[in-house]
Structures are given as C-alpha cells and as structure tokens.
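Remarks on the structure that follows.
In this view, the complex is presented without one of its protein chains, the others remaining in place.
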Amino acid sequence: MSTTVKSKVIGIDIGVKNTTIAVVDLRGTILAKDYLSTTDYPYINDYAEALSERIVMLAEANGGYEAVRSVGVSVASANYVTGCIENAANMPWKGVVPLVALLRDRVGLAVAVGNDAHATAMGEYVYGAAHGMNNFMVISMGHGGLGSCFFSDGQPHLGHHGFAGELGHCCVEDHGRRCTCGREGCLEEYASARGLVRTARELLAASDAPSQLRALDELTPEVIAQCCEADDEIAKEAFSRMGFQLGLGLANYATLINPEAVILTGEMNIFSKWFLPALEQSFDEHVFQNIRNHVKLLVSDMDNNERDVLGASALAWTVKEYSLFK
Amino acid sequence: MSTTVKSKVIGIDIGVKNTTIAVVDLRGTILAKDYLSTTDYPYINDYAEALSERIVMLAEANGGYEAVRSVGVSVASANYVTGCIENAANMPWKGVVPLVALLRDRVGLAVAVGNDAHATAMGEYVYGAAHGMNNFMVISMGHGGLGSCFFSDGQPHLGHHGFAGELGHCCVEDHGRRCTCGREGCLEEYASARGLVRTARELLAASDAPSQLRALDELTPEVIAQCCEADDEIAKEAFSRMGFQLGLGLANYATLINPEAVILTGEMNIFSKWFLPALEQSFDEHVFQNIRNHVKLLVSDMDNNERDVLGASALAWTVKEYSLFK
Amino acid sequence: MSTTVKSKVIGIDIGVKNTTIAVVDLRGTILAKDYLSTTDYPYINDYAEALSERIVMLAEANGGYEAVRSVGVSVASANYVTGCIENAANMPWKGVVPLVALLRDRVGLAVAVGNDAHATAMGEYVYGAAHGMNNFMVISMGHGGLGSCFFSDGQPHLGHHGFAGELGHCCVEDHGRRCTCGREGCLEEYASARGLVRTARELLAASDAPSQLRALDELTPEVIAQCCEADDEIAKEAFSRMGFQLGLGLANYATLINPEAVILTGEMNIFSKWFLPALEQSFDEHVFQNIRNHVKLLVSDMDNNERDVLGASALAWTVKEYSLFK
Partner (left out) sequence: MSTTVKSKVIGIDIGVKNTTIAVVDLRGTILAKDYLSTTDYPYINDYAEALSERIVMLAEANGGYEAVRSVGVSVASANYVTGCIENAANMPWKGVVPLVALLRDRVGLAVAVGNDAHATAMGEYVYGAAHGMNNFMVISMGHGGLGSCFFSDGQPHLGHHGFAGELGHCCVEDHGRRCTCGREGCLEEYASARGLVRTARELLAASDAPSQLRALDELTPEVIAQCCEADDEIAKEAFSRMGFQLGLGLANYATLINPEAVILTGEMNIFSKWFLPALEQSFDEHVFQNIRNHVKLLVSDMDNNERDVLGASALAWTVKEYSLFK
C-alpha cells in the first residue's frame, strides 16, 4: 500500500512559437516553469523527445514521480478524446499527431491533451470565473482564431468525436468571407484578430473618411486599438462590427445552451473596451427572450501568462494515473 | 418491505386542441389511452382538475397505485427544471403555470413535464433512433414551431434555467422576418409550417411564374406538397428554401455540438421528401469539415400518434417516486 | 449521410455449459436465438471463432450490419473496463482472456462484456424492476456464486479497475469457511447453492435429529427445498441460516449504499420462499435505522431464460458504434 499523495501535475502550453512547461500544485500554484521553442522542431518526434526531457527534468526537480501525478497539454486543434493534435493549421506538424502516446511512452506518466478552448474552460472551471457553475460557455479569443467550450451539467461537452465547440467555424454569412478552413462566412473571419483587420481594411476601402489607419503598412489589433484611443472612427467601427458579429454568434449559441455565464478569455480580451459595448448590445438584441438578462457576461481576469498552463494542469487531473509497473 | 415492482407510467401529450393520456409499460407498449379536449378549459385549475380525474381513472383501470409509478407530460413551453409551463404562445393558459404542482397534489404521484422537443428526445433515446447514443440532436418540427433538444454524454442538456435548445429562435437573418416572439430573423420563421407558407407567398409575389398555388385561398404545407407532386416549381422552391435555411441552422448547431446524429421528428417529417435534399446539401456545405460526413442525419420513423405520449412516458421514469405517505 | 437506424443488438450469455446468442430489439424483444456448447472449446481462439460465426450468421439473418448495432456479452468474471474475462473460476479458459478484442476483430462490431451481476443489473435497469431507479443494488444468486452490482446516480458503479460489487467475497466470519478464492469466511460460502449445502451438512453432523436429507447421497438446493416442502426441520434451518447470513450481508451493504431497492435475481430465486423470511428479519435487524423500512426488497420476476441475454443486450447499447470503415 502506498501512503504518498501525489499533489503536483505538469501543465504544458504549446504555443505557435513557444512551449511553456509548468509544475502546478493542486490548488493552482505554479511552482516552477521551463520553456522550449516550438518552432525549433519541425519533426514531431524530435519535439516530443525534447519536450519529454524537459518534463522529466522539471518533475525530478520538484519531487519526482512520487509527487508528480500526470501531464496536461493545451495545444491548438488537440482532441481530448483521441489524444491527438488533428490537422493544426498553425503548428509545424501536419496531419494527425498522436501526442498523448508520444509523450506517455517517453515520460511514463498519464498525459491528457485538449485544445485551447477546452483547456481554458477547464482552467476557468477549476480556478477561475466558472468555479461552481454547471452550464457555461467559455469563448477563447486568441490571436490565432476563435474557439469555445461549453460545460453541460458540470462536464465539458466534447461531442461524439471530441470536435464540439467550433464557434469560429459557424457560418454567419452565407457566401461571406473566405475562411482558412476553405469554407465561406465563418465567424472567425469576422471576430478574431484576422477578422478585425479584414473589417478595418474593408471600411477603409469603402469610404475615404480620414483615418490614421490609412498611413499604416500593417494593421494589427494593437494598432487599431491605439487608433481607437485617438478616437479614430474607422478603428472604432471595426471593433464595433467585430463586437456585433460576435454578439450575434454568442446570442445564437446561448439560445441553444442556456448558460449561466458566457466567459470571454484569450489575448483579444485586452481590447474588450472597444468591442464589448457592441457585443453586449448585439447579444441582447439577438438572444431569445427567456435568456436575455439571465446570462452573466464575464471577462476572465485570469492572468494571460498563467491561463494556459493552469488550464493544462486542470486537464492533467482528469486522466487516470498511469504507471508502466501497475 | 415492499415486493411489488411498479412497471407502468402515465404519459400525457397536451396538444393545442387535444390532450392524450396513455398508460405505458416499461418497454414502451401503450396499454390504454384516453382523451380530453384541451380547449374546453380556459382556466388552468379546471383543466388540472379534469385531467387529474382522467389520470386517476386510467391508473385505477390499469393496476392502480400498486402498478403505476409516475406521470410524464409533454407540452409546449414546459420547463422540466421548474415544473411549469412558461409563457406558452398557443395554450389557453397565460403566464407561468405550475403544472407539476397542480397535478401532483391532485393525483398523488410524482409528475414530470417537458416541452415537445425534450419529450421527443427522451422518446427517441429510450425507444427510437437515438437508443445507445450519448451525444445527439433531436429537431422537433411541429406545426406550431421549431424546437430542439440535444443530449450531452447521455443526458438531455437543459441548461441553467431549463431553456436550452431554442433552435427556432436562433437568428438566421439580421433584421429578417418578424417572429411571433417579437424579434426578427428567427429560424422558425423560415423553417416551419408558418415559415414555409411565408416563403411560398414571397416567391409568388416576387415573380409571375405560373403556379397552382396562385389559385388557392389558404396555403398550408399539405397543399404546397400536393403542388410539388404536380411538379410546381414555386412549391418545390419553397420547400427547398426551407431545407436550405434549416440545413444552415443545423450545420452551425452541429458545429457546436458534434453530435453522433441529427434526428428529425415532428409533423413536418411527412414532407421530408421535398426539403431533405436541400437540407442535406446546405448542411454539408456549411458544417465544419471535421464533422462533415461524420454525422448521421436520421428521419425518425416513430409513429406520430405514439411519439408524444411515449416521450412523455420516458420523462415519467426520470422523476423520483413520490408518495404522500413516505 | 446515413438514414438508417440500427435498432437491434446481439446479446450473449456465456454460461458454464452453454452459450446463448440472441438478437434483441431496442424494446427488449428477443427476435431470434442460437446456441453453442461452451465446453466444446477448450481453447479460447476456437471458441471465439465459433462464436463469431454464429454471431455473423444470426446478424445476417436479422437485417445484417445495417440493422445490428453492437454486441453485449454476459460472462462470469468479465470486466467491462478492460474488456477481458479475468481469472474465471469455472470457465474453460484460464488467466486473462481479451474477449472484446477477440470478438470485435472477427465480427466487425463494437463489443461490450460484463460479469453476470453487471449484466443482470443493466437488464433490471432497462427492462425490469429497477427501471426509473438511480440508486439500487442487484444481487445475483446463481448456482456458481454470489455477485452484485449497484447503481450510483443512474450508472453502474464499476470501481477503479472494474472489480466493484464482490459481495460474495465480503468476509462475514473471521477464519470462517474456506472459500474457493483461497480466503476464509466469504459470504459466498454461506449464501449460495454451495453454501447452503455446506450448512445442511454441518447441521446434519451437529445433531442426530431425523431428516430426509440423511438418506441422500448428494445434496442440492433442489432436494433441500423438496425436504422443506415435507417440513424437514434441518432443511428449513439450512435455508434460514442462508437467509440470515445474506440478510446481514445485505444490511451492511445497504447501510453503505442507501439504495432505493435491493433486487434479488438469479437461479436461487426459485427457493426464495424458504430463505426470504429469515433474510428479511435479519436485514431489518442489522440495517441502520435511517434506512430500515425505506428500502424495497424485490425479487426479480424476469424470466430466467431471458434475463441474461436481455442484460447482455443492455450492455451492447452502452458501447460506441464501431466500424472498420469509419
């Protein structure tokens, strides 16, 4: 009989550029961190090898296998059900990558993977704004795209194959903007960093109203927000339209889910000042009457640097302990 | 200690015109039926009184309280969570009607209520096309409107207040057709008996192409379908547009839920021949690629006369047994 | 998109001597049956081969793969979690037998296995005395031994490794009778066909009271029950002691679980007349006061010939559909 309680997990955030590896205790305290360049490893085996080394080193420096229970990974296009990264658009590794198997065999610990939205939702549920809620939606507005994960009766709804929550690929305009996914009119092309910039460009092209944006070579959410601060009408309109489209998309989503709360997370949150008013107005206008005024709209206050690894650590606790020797 | 197994429930379908009361055994066999006119009782207390009498008579004729376990009711705008009919558009009784309390106190049995879509989904899960599925969507296309209920991990997702699944009130066209709910652009105004007729009228007004529909005083799904049989282009186009809009709405829904199946039920199903091809094409075109070709689109083959009381009986089994004397 | 609903499953009961294979529809109607001798196949591969052939033949005769969804198997010592028969005492195949893998690869359908008690409990939940209950205990009193399965909140409790419910191997007497499992004092040695016979023998040896049992070469539950009919005191005492021990065991079990009902199933049920009074008295005496008089003690009225294959068919619906081609 064992008498040791394993009270730590490894939470990993695989970003497009960098990978963050953290040791997290069961109350969400980050005890140690390490980093790896994601882009240095065009071959997944090399990456898995390098990442496993870092995991083992970090585990050993923090109590070893006696103290560390399991590993959770947040990465774009990951599927919790299959344990694979599946056709990630922005990652170096194409096709279906069996990340759980690759890591578990090397590290000797149970591993869970989830996409950004799933991991973020787990983090908000365990350590954040969704604590105590059973039915809620988490909207993940990263630079890369627009994801979501909702909880049904206290559990993340993953769907039959683990693909649920693809809010960014709901069609909001028939034959609308061409999306990176190949289809047209996806919400992501309107309500994301990319969509915001497209909207700004369209607005600039559609009128000759003066705008500081005209002088800029490259448009980004950051510079558009700066122009908003200078009261630039086109910049403000671009954010408003994003808020409108997202508000409509969330209204339909909420009409289907009837959540206790809609929680906005992700890097785009820092611009919420500019899109939230239009989002709220559009949400109220489009959501079914039973639900209007009965949904909390929350902007996550979780630290951007902690959110992903905390969410990944929450995933880590959901897998059964695993040992080669049992 | 009791040694009797209660093997029957009462399933009730409260329709706009008629109420059907059935005794159903645990394998879904309807053992006896009785009827009541819904419209005869403008006051809910009178209705509850009359319905309770019928329930008690039917129970006593089928084994009595030793054999009958509980009561389930399918009725528009019912909320399983609160036990109330909440602001039903087409029922004689306005506002919030505490139907569970009204019946339970009179009948002395546990009572569950659910709206059409919820009851239908329970019926499909227990006795129909969804048996064995954990994640699926049931679309209820009645004459009155368009409802839905999806299951998450083997349980109906009811949402924080019990209002989930209002597919008919998802906005599919900003500033679109005015809906009975007061808002604009609700899917129900395009994909329902009412929506179909509106579309046909718009098509007739927009061209002067010949159509048998022009000669008719009143348009209904039935006559439009008859004209389809006669190869009437406008009639066929009306159904196609309904299929297109519903296909788009279901594609977005499925992109969020990732169901094993989408199951079409309800009175409009008999016309599926005319709208299903456009629905399928639109669904395929608009659903996220991960999900396309991985969702079963099923048309329920459950008998229209049995579906609602069977669904209601399935609801009956979900409540705890209740007795005044325990 | 598929538009076919798979409405049948294969339910299989692997008994010590015979295997029964049945096609069961989703309302629990047995549509067809076939049989196989279990003992003819000392090697598991031969058995799996022969069984698979029968499954395929039966499936093809009943609608084929378009209609048949999956396979469920009830067999002693099966573990639903691992899909294996694990160290069955009375089966021809020793050690750990990966039955799910052996059948699935041959048959091309999803397969579930469960031990007798698990399958029986599923059958009672879906088609029998436990329908509508969320927390209940099913006690399986076969000739071979004493098993159990309880439901927690509407789901069978299988435990961390799938071994839960081993009521027969709870110790009721420190250093008591030697059990086939190697330990001493297991309840199975007192409350089973084998235990009953041991008790009768002990009673015969302990006194010289007259008894018809003394003239018999072989004691069985059947002959002991026959002697009870003839008012044989020792025969009646043997059943009473079995009832007493089982009542005590169930009282402790119910004190831990607080079930809505305790449901007795299995071949020994036909003798319940002789052990149930003592069982009830002992249960009432030993169960915690909060629970006494609040538990239904039910004797299953499910047909012995149907029970196992119905339970197996209920298991079949719990696995995800599987196809080599998806």
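Per-chain residue numbering starts at 1, and chain names A, B and C are given in the order in which the chains are listed.
Here, a residue touches a chain if its C-beta (ideal position, glycine included) is under 8 Å from a C-beta of that chain, and two chains touch if they have at least 3 such contacts.
This structure is a prediction, so every number in the text was calculated from the model and none was measured.
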Chains shown that the absent chain touches, full complex: A, C
Which of C:252, C:300 or C:313 contacts the chain that the document leaves out: C:252
Contact with the hidden chain (one of A:180, A:289 or A:318): A:318
Sole residue of A:128, A:266 or A:311 that reaches the chain not shown, by the stated touch rule: A:128
Residue in contact with the excluded chain [from C:16, C:50, C:170 or C:299]: C:170
Subunit A residues that touch the omitted chain in the full complex: 1-7, 9, 26-29, 69-70, 127-129, 131-132, 134, 260, 280, 283-284, 293-299, 301, 316-318, 320-321, 326
Those residues of subunit C which, in the complete complex, touch the missing chain: 86, 133-136, 148, 150, 152-153, 155, 157-167, 169-171, 174, 181-183, 248, 251-253, 255-260, 285-286, 288-291, 294
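Rule of thumb we're sticking to: only the chains that are shown with their structure count from here on.
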Shortest walk length in steps over touching chains, subunit A through to subunit C: 2
Fraction-based call for subunit C against subunit B, same above half, different below: same
Subunit A and subunit C, separation of their C-alpha mean positions in angstrom: 47
Cα-centroid distance, subunit A relative to subunit B, in whole angstrom: 35
Sequence positions of subunit C contacting 2 or more other chains: none
